[in-house]
Structure formats: structure tokens, C-alpha cells
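Shown next, in C-alpha cells, is the structure this report addresses.
Presenting subunit A:
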Amino acid sequence: METLEQTLARAAVAAPGAQLSVVKNDSPCAQHSLLVDVEHAYAVAKFLRDDPQLRLDYCSNVTGVDFLDAELSEKVKVKKVVDGVEKEVEEVKKTKRAGYLEAVYHLYSMALKHGPVILRQRTPGRADPVKVTSLTPLWRSCEFQEREVFDLYGVLFDGHPDLRRILMWDGFKDYPMRKDYAEPDDYEYEPTPHDEVLEKAKAHLPKAEVKA
Partner candidate 1 sequence: MPPDKHPYLFLLVFFVMALGFAVGPLLLAMLWAKMFSPAKPGEMKNATYECGLESKGDAWVAFKSEYYLYGILFLIFDVETIFLLPFCVAFTGLSVGAVLAMLVFVLLLVEGLAWAWVKGVLTWK
Partner candidate 2 sequence: MDDGLRNELSKQGVVVVKLEELYNWGRKNSVWPLSFGLACCAIEMMAASMARYDLARFGAEVFRPSPRQADLMIVAGTVTKKMAPQVVRLYNQMPEPKYVIAMGACAISGGPFKQGYNVLKGIDRYIPVDVHIPGCPPRPEALIHAFMTLQRKIDAQKLTGPDRARHLNADLPSEFPVPLFGEHDLVPSKNPNVWRPAVVVR
């Protein structure tokens, strides 16, 4: 199987205008992934599916990921003139990163038995509208999984035939898998409270009887 960089190059030809980049993965398994912009996701995915060398006919897994607004600190080597001498100095460079939601697709080929090629789509931010392109028309297997991502993360999938809540009930308002989700407080009876979640239970303890 070709490298991800080669795939990227060919995909860029097949889907002109697509903004593609490779997201590196530092873990030992080195499953790097292909980041694609929302507008061209469909075209790129179609290329990945139909290209005779790749034939990624099987979309195994669709994952939603939530990244909060974060402050990234990076050690950068900067050349600086210190005391009149140019030196390489390590500096901690802090960048603010806006939070975003991500949809990750793990693609495999059943015909050629290779994979995975990992495709990512990112929303610009975490507030509305958080839209990405649905790949359900290409792979039926995305149907329920994209619904699930919509249900739990609130990511809207453009072009999904039946985008409804799947796991939670219809009147539910929150997106519970988001990192900033606050769950309903019903810890009235917790005889073994100790971590920060269960500490909530203490709020329900009879006030007069709480011992210091």
C-alpha cells in the first residue's frame, strides 16, 4: 500500500481545490491520518473509495472527537542574540488554539485487504454551526455512526438522509459527549462519595448532619 503522502498527492489531483494535510500520530502504531476540509470531503472520500489502487470500500469506524479551546505550549528553538552572540535558545511558545469538533473515519479495503486510511474532518469551531459533510451516501455504514456523532457531539452532517438523535431521546437538548457537558445532578444517595463527580452527592447530604 502506498504511503499517506502519496495518497494525499493523488487525492489532491482528483479533488482539485481540496485542502489536505497529514496529521501525524506519535504513538508506536503510527497510524497517521489525512485531514480534509469540509467542502471537499465528499470528493476526496469518493476518490478514496473508487480509486482502483485504494478501493477503500469499507468504512469501519466513525468517531466524533471534541477538542476544547486550549493553550498549547510548544518548545521552539529560536535564534536570539544574547549578549551580542547569536545563540539557539529554547523558548516556550504559547499559542491559543480554538476548540473544534472532529469526525474521524477509519477506512479499509475489503477488496484489497488493506488499511486503515484515516480521514478527518474538522469544524471551524465548537459553536453553531458545526457542520461537516456526511459520507453516508458513500458508505452506508456511516449512517448510524454519524447519527451517533450528531447525537452525542452535536456535529451536523450535511447530506445525511436521516439525521436524528439515535441514542438519547428526541427532546434531549445537550450533547453529552462533549468535554464541557454538565450532567444532571441526581446524586442524592451516594454512600461512597469520593471523587469529584461523586462529591456532588455531598450537596444532597442533610446539612445539619454533615460532620466536618
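Quick note on selection: all candidates are chains of the complex that A comes from, given by their letters.
We adopt the following convention: a contact is a pair of C-beta atoms (placed from the backbone, for glycine too) under 8 Å apart; a residue touches a chain by one contact, two chains touch by 3 or more; residues count from 1.
All figures in this text were calculated on a predicted structure; none of them were measured in a lab.
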| item | value |
| --- | --- |
| Given options 1 or 2, the chain of this complex that touches subunit A | 2 |
| Subunit A residues within the candidate 2 interface of the complex | 167-174, 176, 181, 183-184, 186-191, 193, 197-198, 201-202, 205-206, 209-211 |
